[in-house]
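Got a structure for you, written out below as structure tokens; questions coming shortly.
A single protein chain has been omitted; all remaining protein chains appear in their positions.
Take a look at chain A:
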Amino acid sequence: MSVDAATVRKIASLARIAMTEGDVDAMVPELNNILGWIEQLGEVDTAGVEPMASVIPGHQRLRADVVTDGDVRDKVLANAPQAEHGFFAVPKVIE
């Protein structure tokens, strides 16, 4: 599989990264080079192999469903680029 400029633009949009036409043109061969190299995994017979999501055997730990943290609004907001009235502020999303 190889990607073209339209695909790169679509991926950039999914990844929420603004790209100029020049950025897109530069990215096309780079991604194709890397994806072409990755294609060699197709040689590996993985029939009947379970995908490995974690190297840690066993199951997910559970904890009691109780609040153990919180009430730190000012700490949470301390690094916000813009915070107002105790909230994160963003550009208007509803007209």
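We adopt the following convention: contacts are C-beta pairs under 8 Å (C-beta built on N, C-alpha and C of every residue); 3 or more make two chains touch, one makes a residue touch a chain; residues count from 1.
As a convention for this text, contacts and distances are computed from a predicted model.
Set against the options "Hydrolase", "Multicomponent Na+:H+ antiporter subunit C", "N-Acetyl-D-glucosamine ABC transport system, permease protein 1" or "Glutamyl-tRNA(Gln) amidotransferase subunit A", the UniProt name belonging to the omitted chain is "Glutamyl-tRNA(Gln) amidotransferase subunit A".
The chain not displayed touches chain A at residues 1, 3, 7-8, 11-19, 27, 30-31, 33-35, 37-38, 40-44, 46, 49-56, 60-61, 63, 72, 75-76, 78-82, 88, 90-93.
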